[in-house]
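Complex shown without one protein chain; remaining protein chains in place.
Then we have chain A:
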Amino acid sequence: MTIIKRRHFLGGSAMIGAGLMAGGMPRLANAQSTEITVTAFGGVWEEAVRKCFVAPFEAKTKAKANVSLGGPPQWLAQVEANQAKPPVDVLIMTPDLALTAAKSGLVDDFTVDKIPNLAKIPKELTDSVMGKGTLFDYGVGGITFHKERVKNPPKSFAEFVDRVSKGEFVASVPSIAYAVTPIMLIWAMAKALGGGVDNVDPFFKAMAKMKDNLVFWGGPNDFFNHLSSGEAEVGIYFDGRTWNHYDSGATWIDFINPEEGGSLNGVAVQKPKNANPLAWEYINEILDAQNQTKFADIMNYGVTNSDVVYSDKIKPRITPWQKTAFPPYEQIAQVRNEWVDRWNREIGR
C-alpha cells in the first residue's frame, strides 16, 4: 500500500498545476488570436452565414469563426456588459440598435483601410449608422397579397389605405409589438401620404379609416397564417420573407413595392470595441461581392455591394435600394417612443 505524504501531495499538486498552466496558457492565447465569435439569426440565415461568410473567412485566414445564434438585443446587452472583453467579435444589428451601439461608443469606426470591400458599399448605407458599421443586407416593407383572392392588388400605399377603408379586403399590418413597425409602417405610410418624421398625422388618420378592416401581426409567422387561413387578403410585409414563403410552396403569395417606395429595413454589421482584430477580415468577407451574391441567392434579400450581379432567379424579386424609401433611422429613433405612445392611445393593438 502506498502512503502519500503531505509533502509529496503538495509537490505533486504544484507540478500538476504548473503543467496545466503551461498547457493551458498557450491554448488561451491561441484561442484569442485564431478564433472569433460571429453572430447570426437561426435557420436558413445561419446556414447562409456559414456557407457565404464563415467558409471563405476560414479558408483565407485558417482561423475559426464560431457562430452564436440569437438576436440583436441579446448581443448588444452582452457587449455592453463585457466591454473590455466582448463575448462576440462581430455584431449583426437592426439599424436602431446599431445606432444605439454607435452612440454608446460600443463599436469601432468602419474605414476602407481596415475593410477594403467597404469602398464598394454606397456611402449612404454606412452613414446611416454613423460610420460605425454598415448595412450589408436589406428587405423592403411593401404590399404582400394572396394573388388567388386579390386579382387586382393595390399598387401604392394611398390605394392600399383607400381600398382597405372601403372594406374591399381585410389587411394584416404589423402591431406595435414588432420592433420594425415604426419604420416599415408608421414612417413609411406617413411619408407616402404626405407626412414624414415630423408629421405622422396622415398615418394615424389612415389607420382610423382602416380600423374596421385591419388585423395585426406580432411576428412574421402570424402574417403568413393570416393570409393562408383567409383572415386577411393583403398586408404590409417584407419582400424577402414573401419569396421565402413562395419558394417553400406557398405559390399563391406575391409582393409589390408600393409606388411611393417601401421602407428599406437594413441589417447592419458592426465590430465591438476590443473585439478580436480578425473580425475585420470576417467583415470584409461579409461585404465581398461574390459572397453577397451567394447570400442574396439563398435569402431572397437585397445586398449592398455595388458590384453584385443578382442571378436571373432573384433579380426580378429584388428592389434596388435606390427605389426604396430610405428611412432616417436616427431621427426615427428620437421620436420612436412618442409614436409608440400615440399608437397605444389611438390604436391600442
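Note that a residue touches a chain if its C-beta (ideal position, glycine included) is under 8 Å from a C-beta of that chain, and two chains touch if they have at least 3 such contacts; residues count from 1.
To be clear about the criterion, contacts and distances are computed from a predicted model.
UniProt records the chain missing from this view under the protein name "Putative spermidine/putrescine transport system permease protein", selected from "Spore coat protein JB", "Xanthine dehydrogenase family protein subunit M", "Tyrosinase co-factor MelC1" or "Putative spermidine/putrescine transport system permease protein". Screening A:61, A:78, A:156 or A:213 for touch with the missing chain picks out A:78.
Residue-level contact of chain A with the missing chain is found at 37, 41-46, 66-71, 74, 77-78, 81-82, 85, 87-88, 219-221, 224-225, 228-229, 241, 244-245, 248-250.
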